[in-house]
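Only one protein chain is missing; all other protein chains are in place.
And then chain A:
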Amino acid sequence: MKHDALIQTVIMTQSEWPLWEVFIRSKQGLDHKHVGSLHAADAQMAIQNARDVYTRRQEGISIWVVESKHVHASNPDDAEAFFDPANDKVYRHPTFYQVPDSIKHM
C-alpha cells in the first residue's frame, strides 16, 4: 500500500494547506504580476481560489500560481554588493551621450 502511505504522510505532515503565490495578467499584452498569496490543497484549487480572491472585479484574464516554497529570492542584506556592478556604468543610459542640437531623430 505504498500509494496510501504516501497520501497519509502528506496529510500527517501538513496541518494547513500549502501556501501559493498568485500572479495575474490583467489584460492581453501585459505581464503576469504578483498580487498576493493564498492557501490551497493543490494547484487546481489554488487557481480557483485565486479567481475568487483576486479577480472579483475583472482584474485578470490569466492566473499563474506557484507554491511559495519554490520561490528563491536574493538576500536583501547583500543587496548593496549584489547590485553594485551596475552602479558605475552610467554609459549604459542614453542620457550619457551628448547629441548635437542639429541632429534629429536620435
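One rule holds for everything that comes next: a contact is a pair of C-beta atoms (placed from the backbone, for glycine too) under 8 Å apart; a residue touches a chain by one contact, two chains touch by 3 or more; residues count from 1.
We take it that contacts and distances are computed from a predicted model.
**Q** UniProt names the one chain left off this complex as which of "Osmoprotectant transport system permease protein", "1,2-phenylacetyl-CoA epoxidase subunit A", "succinate dehydrogenase" or "Phenolic acid decarboxylase subunit D"?
**A** Listed in its UniProt record, the absent chain's protein name reads "1,2-phenylacetyl-CoA epoxidase subunit A".
**Q** For the chain left out of this view, which of A:G29, A:P76 or A:P100 touches it?
**A** From the options A:G29, A:P76 or A:P100, the contact with the absent chain belongs to A:P76.
**Q** Of A:E16, A:D31, A:D88 or A:D101, which residue touches the hidden chain?
**A** Checking each option in A:E16, A:D31, A:D88 or A:D101, the one touching the absent chain turns out to be A:E16.
**Q** Just the residue numbers, please: which parts of chain A touch the chain that's not shown?
**A** 3, 6-7, 10-11, 14-17, 19, 35-39, 41-42, 45, 52-53, 56-57, 73, 75-77
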